[in-house]
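Read the structure below first, then the notes.
So, chain A:
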Amino acid sequence: MNKHNIAGPTKVRWAEACTIVLWMASVTPSFAAAVCNPDEAAPGVSATEIKLGATMPLTGSAAATGLGAAAGAKAYYTMINKAGGVKGRQINFKVLDDQYSPAVAQQQMRTLVQRDEIFAVAGGEGTPNFLAVVPFLQREKVPAIAPYSPASQLGTMKTPYVFMTSVDYITEFQIMARYVIDTYKPKKISLVGVQGNVGDDAKKGIEQAIGSGGTTLQYIPEVPGTPDFTPIATQLRENNADWTFLILTDTDTGQLLQAMHRIGYSPRTAAWAGMDDKNYIKPFGDVSQGMIVAQETAAINSPDPLVKQFVEQFTKETGRAPGTFEELGWAQAEITVKALQEAKALTRSCLMAALESMSDFQTGIVPPIAFGPDRRQGVNAIGLVEIKGEDTPQVTPFTEVQSQ
Partner candidate 1 sequence: MPEVEPLSSMGGEGRLELRQIGVSFGGVAAVRDVSLVFRPHVITGLVGPNGAGKTTLLNAISGFASVERGTIELDRSELTKLPAAQRAHYGVVRGFQTVRLLEGETAFDNILVGCERASQPNIFAQLFNLPAQRRSWRRDRGAAAEIAERLGISSVAHRPVAELPFATRRLVELARILVVRPKVLLLDEPAAGLNAHGRRQLTETLQAYHAVSPFTMIVIEHDVDLVRRMCSECVALAQGSVIATGDPGHVLDDPEVRRAYFGDQVHHA
Partner candidate 2 sequence: MFSSANAIQVTLGGLATGSLYAVILFGIILVFQVSRSINFAYGPTGMLGTFASYALYSEFGLPVWFAVLIGIGVTVLIAALTDLLIIRRLPPQQGFDVVVTLGELLFLTALAQLVFGASAQSYLKLLTDVPVLSRNIFVNGNDVLAVVLGVAVAIGGYFVLNSTSLGVSLRAAAADPSVAQSVGINVRGLRTAAWAVSGVFVAVGAMMFAARLSVNAFYMTPIVINVFIAGMIGGLDRYWPPMLSAFGIALYQSWAMYLFGEAGGVPALFILVIVILAAVPKRLLDERHEARA
């Protein structure tokens, strides 16, 4: 069995799941390989439709990410439905707003599963909000496909109903820090991260990359929504690290960099995967030049034919160009539809069996996906890009980088 760090890029937002111990205790401790049973009851499947659902932040400070992912997924399903759907059935995809709040996510997921009777959870966006619903999904035995919720608790057989396609922050920051240390040999690194699991995982990843090397690490946990970044910028300037790693909301990242710039401190920077989105670069590009950004999805302007096809199809469906989160949502939908198509029958056990047999599935958008009877982490690689002007040219392509 591969020893995987649980992977899954997540959109960094609010507080971590502070009930980790309880949460871990509540999930299924062991699971045998899925056996397809075509005769079992299949909620959400009728002769004409397949009901899928997800909760995402559609309002609040994380709304940009959820709205984007929802739009991407919906565009894909619309395209599939126009071509006849899956197994002759139209996909009915419902997204409910969880406001990036664990409590609201729990409520909304109950609505989707118990009232709307969805067949499976398709996608999702955000870590603390998704983690809050995992115990419920495990109890109800509802498969969840490709949520964007990087967390080390997911992607193992402890959560067998959740099929992860995004790298967790430990791996993401380990790969990124390894590259920076090998290439630039910094004496000091600072990390500013959202307080809790998210920041802690990033810190672990950097520490793993440093290993027994001489680079020192300063870690400053942050709470989203501060109106004054001068104190934290001053702390960073005082430490005077060569590199500052960041895992904050995109707004807070930009505002912190502006504050650092204003007090005359401009180190090289590296940040989690959300920073290569045009909605970040447009307002904050001037203070982010040279930033190394983890890449979980292919660049929108990638020459990869599959990516070009996505851009063309998305633009045709919606009349506008896609951004990073639309790309993510599209990939989530594509993986879901692939599993539905491969399933021998439209029951949950058959869906899970189909997912387990997914091997080297290429979307072009994320690295090739492979699950297995004892493997729930479908992707374990990232790439790196650098912000230059308004573009993000590749530094290391994602298909070639593996976790160490």
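Here is the rule we go by: contacts are C-beta pairs under 8 Å (C-beta built on N, C-alpha and C of every residue); 3 or more make two chains touch, one makes a residue touch a chain; residues count from 1.
Regarding candidate selection, all candidates are chains of the complex that A comes from, given by their letters.
It should be emphasised that the depicted structure is a prediction, and the values quoted were computed from it without experimental measurement.
Novice: Of 1 or 2, which one touches chain A within the complex?
Specialist: The single touching candidate among 1 or 2 is 2.
Novice: For chain A, which residues are in contact with candidate 2 within the complex?
Specialist: Interface residues on the chain A side: 59-61, 63-64, 67, 192, 195, 220-223, 225-232, 234-235, 237-238, 250-251, 254-255, 258-259, 262-264, 279-280, 282-284, 286.
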